[in-house]
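Missing here: one protein chain of the complex. Every other protein chain is in place.
Order of writing sets the labels: A and B. Residues in every chain begin at 1.
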Amino acid sequence: MPNKKLKRVDIIFSEDCVYKDVLAESLKKSNEDILKDILDSGLRGRGGAGFPTGLKWKFASQETGEEKYVVCNADEGEPGTFKDREILTRVPLKVFGGMAICAKVIGAKHGYIYLRGEYKFLKTDLEKALEEFHSFVKELGFDFQIHILMGSGAYICGEESALFESMEGKRGEPRNKPPYPTISGFRNKPTVINNVETLVYSFMICRIGAGKFHELGTADSRGSKVFSISGDTPIAGIYELELGMLLEDFVEEFGDGDTKAVQVGGAAGFCVPRKKFKDTIIGFEGVPTGGSMMLFNSSRSMYNVLKNYVEFFEEESCGQCTPCRVGCQQLKKGIEAIKKGEKSAHYLDTLQKLADTMKVSSKCGLGQSVANSFSSIVDNFREEMIY
Amino acid sequence: MANTVKLNIDGIDVSIDAGKTVLDAAKKLNIHIPTLCYHEDLCVAGNCRVCVVEQEGVKNLVASCAMPAQDGMVIHTNTHKVRNARRHVVELLLSEHNADCTKCYKNTRCELQDLAGEMVINEHMFLDLVPDKNYTIDMLSPAIIKDDSKCIRCQRCVRTCQELQHVSALGVAYKGEHMKISTFFEHSMYDVVCTNCGQCVIRCPTGALIEKNYLDDVWDAIYDEDKHVVVQTAPATRIALGEDLGMEAGSIVTGKMAAALRRLGFDSVLDTDFTADLTIMEEGTELLTRLKRALVDKDPTVKLPMTTSCSPGWIKFIEHMYPEYLENVSTCKSPQQMFGALAKTYYAQKKGIDPSKIVSVSIMPCTAKKFEANRPEMRDSGFQDVDMGLTTRELAVMIKQAGINFKELPDEKFDNLMGESSGAGVIFGATGGVMEAALRTVYEIVTGREVPFENLKITPVRGMEGVKEAAVKIENVLPAWSFLEGVELKTVVAHGLTNADKVMQAVKNGTADWHFIEIMACPGGCLGGGGQPIPTTPEIRKKRAEAIYREDEGMAIRKSHENPEIQQIYKEFLGEPLSDKSHWLLHTHYNARKRV
Partner (left out) sequence: MRVKRILQEKEAVIQSSVDLTLIDPLIEKYKNKKGNLIPILQGTQDVYGYLPKETFIKISEQTGLKLSEMYGVATFYTQFRLNPVGRYIVKVCHGTACHVQNATAISEAVEDALGIKDGETTEDRLFTLESVACLGCCSLAPVMMIGDETYAKLTGNKAVKIVKEIKIKESN
């Protein structure tokens, strides 16, 4: 048995919580108090980008205008990530609760859950839970309705502005930013869009208090996080762990004894090789993740992994901006050509530079993050790319 | 007072209105930032990423076309990072692009080529992706060729078709590597709602959307000793052609154009302005007839408001979108088609030429005219009335091909019989022009007096506002028109099909009480047509409009009914407006089309 060095946390799925009480009490609090709690907790967005949740809520609450929205981003499409699926299955009412509290703070009457198309099977149960939720908020005299919108299979719709476009019945193509969603989001109205997990943490911070959450984690990465652990591990699954752990400890606990690399954050994330495990912190000060931790042992070809990622991006790019649309095609065809010997190994350097350009000049996070996995895999497994 | 923001670009401070972009601010400083997807007429897309610049304090580059200028911003437009990124972006576009430039219609007139030239791109930095792409070239339409292998997905065409024209024949389909500009189910442009207006063509930065050219056919006809080739030139060509031949926007080149056409070898150089005047006679009379039927005969079947029918883009639009209003459209053919029908009848008779030997060519600011010339309705002379329709751009190409030094040409006149025109015919080329020309004549027919506007300038229908309304009170009428005494003739003018749609929605909802509607498919009217020199921008359209009105004011005759050749054709051939012969040759009707 390996040492259990990592701190297990039980906040998200904690059963020590009656959602009705938490919601009823929270709705009685002043907006300022709730905002202060969320800000003090240090909670940052759990979708991957890590924007402070309290600030998002604050910005939206400061906008004038009657029509505002809360959107729950349940378009979990990052390869290797399956924690939102679990959360929505096990604690949907906490998700709704988080949305309701946010709605109170910013002054929204409608909330939307944008549910990944592939998770259609969750819809019936969610609707049942929603019925219960709606009758409860009605009892509380709180005017708030949640609607479920189904995605239709497009990874890019996890990008918030693409998600709004999709909700509006259009192609999920990211918008230019600014303006940001808190000013102009769904239907160009002020909108808070949070990941499923972020909403549950917000809800639970109202329950346990900012302090308890703030105690966990590190200065830059407060609290805990739900991880989707997969790949070459004997104990794949969903784990809620304290943020800020050393990757070395993580591998020791979850690896199969032969881990050569961990992909942190899915296709859009970073590949960390064995030699860097001991220096890598999982958190916003180190390598952040939306939840995916995929372990690879020495039998796996990192070329295959990379090819899978670039093929994925090549398909899933919305196609509107040049660096991402054409860049992904070039990266894929480029590594294939090198592997086949049609291009020399030096061409990898050209591709690295291209990846850098994609990072700085793509229109949205998708194109900007392709370089993460590309560069980290090529840098660390260069020989696997060539031979 | 508008708020202004202060920012610094490349070390220079600049103030600009809030709401403007970094690109606008750079323009103000005369700093050139390259762009591809950006177009002044369209909403910002920010998708080509050629215009990226560096903003201090921001990790990634920002697209200057989409980034609002903000107080305190420090921008650098020419850094190593910017250069690398732009270079990469252009290289990427080229890797997807069929860069067989010497065999491209847009060779030397292509924005992508210019940019590649500026960056001195010698060989591909990246792999050539073109061989693996299944690109399609759609050549079925007689007006527009869509060549996907040249497309850089900037979406200017899509935005044009949706925003300016409310047609949406073109859209964006698929995603990722397969993303493309497509019609519904990838039908040919010929089989969908495309109006052939060509607004996409004048905004396409590359050769992906071009007019179908008929240059070789025209040269063949000219060189054929057996053929008598007549050419007509539309009103808006004479104030724009110069732009493609090294002259300033707004140059009036009527005389040089006539001279050039003669030197190219056309047997007779005639003028569409003549049939524009003829249109006024027919359409004005038709309007008065409809008004009489409505007001005097109380005929419930008469359709009002009546709309103009000169713009073939508008005609195809209404066939698709508002077929229930087709009877509101004036039965007059467009000036191009009136000319065509007369060229092979009236002109042939007068000149004693076998009409089967006549080749009738038109020079138009328009791509839809190519489609119109090929319509089955347009064969009333017994032949195809207009054989080839060329754009202003194609004429410029012919002039260059013939080695003519256009700028140095003397001013010459049109040939006679169908070459004389009035200022009213000229202003057909600007939005509101047909309305103004019609009012000049109709008012005078009814009252015996000139229309009550200073120097005949009916200013309410002029200008670039999208929808312009004007009402003219008719008083002290001649006895024959007593039923119009005191009637306020209500008119509206729209240009650009999105504005046309607004007008038609008002008609449909019953919220409008207009009698007469002028609609031109293209923004600015024909002067901003899809066959005009590229670029066509708001600024250039303004200059062309000024030139048109200058030309009008310089004409000896300003009213269609005073054109002596018009008087002659009625006396010697047609009889009177709406005569049987007129109906046979100059009028037609159109049919509903599916909205696919």
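The rule we apply is simple: contacts are C-beta pairs under 8 Å (C-beta built on N, C-alpha and C of every residue); 3 or more make two chains touch, one makes a residue touch a chain.
Values in this document were obtained by computation on a predicted structure and should not be read as measured data.
Trainee: List the displayed chains that the omitted chain touches in the full complex.
Mentor: A, B
Trainee: Which candidate, A:Asp37, A:Glu197, A:Glu242 or A:Glu316, sits in contact with the chain we can't see?
Mentor: Only one listed residue reaches the unshown chain, and that is A:Glu316.
Trainee: Given that one chain is not shown, which residue among B:Ile12, B:Cys101 or B:Leu140 touches it?
Mentor: B:Leu140
Trainee: With the full complex in mind, choose from A:Gly77, A:Gly244, A:Gly290 or A:Gly367 the residue touching the hidden chain.
Mentor: Considering the complete complex, A:Gly77 is the one touching the chain left out.
Trainee: Going by the contact rule already stated, which one of A:Gln62, A:Asn308 or A:Ser344 would touch the omitted chain in the full complex?
Mentor: Final answer for the missing-chain contact: A:Asn308.
Trainee: Out of B:Ala169, B:Val218, B:Met306 or B:Met378, point to the residue that touches the absent chain in the complete complex.
Mentor: Of all options in B:Ala169, B:Val218, B:Met306 or B:Met378, contact with the hidden chain holds for B:Ala169.
Trainee: If the hidden chain were put back, which residues of chain A would touch it?
Mentor: Against the left-out chain, chain A lists 76-82, 85, 116-121, 149-155, 166-172, 187, 228-231, 236-238, 263, 266-267, 292, 294, 296, 300-301, 304-305, 308-309, 312, 315-316, 318.
Trainee: What does the interface between chain B and the hidden chain look like in terms of residue numbers?
Mentor: Listed in rising order, the touching residues are 98, 130-131, 133-140, 149, 161-162, 168-175, 182-185, 187-188, 190-193, 595-596.
Keep this in mind: only the chains that are shown with their structure count from here on.
Trainee: Measuring centre to centre with CA averages, how many angstrom lie between chain A and chain B?
Mentor: About 49 Å separates the centre of chain A from that of chain B.
Trainee: Which part of chain B faces chain A closely enough to touch in the complex?
Mentor: Touch list, chain B to chain A: 44-50, 52, 59-61, 63, 66-68, 81, 84-85, 88-89, 92-93, 95-96, 125-127, 129, 152-153, 155, 172, 174-179.
Trainee: Spell out the part of chain A that touches chain B in their complex, as residue ranges.
Mentor: Chain A reaches chain B through residues 154, 156, 171, 173, 176, 178, 313-323, 325-330, 333-334, 337, 343, 350, 353-354, 356-357, 359-363, 368.
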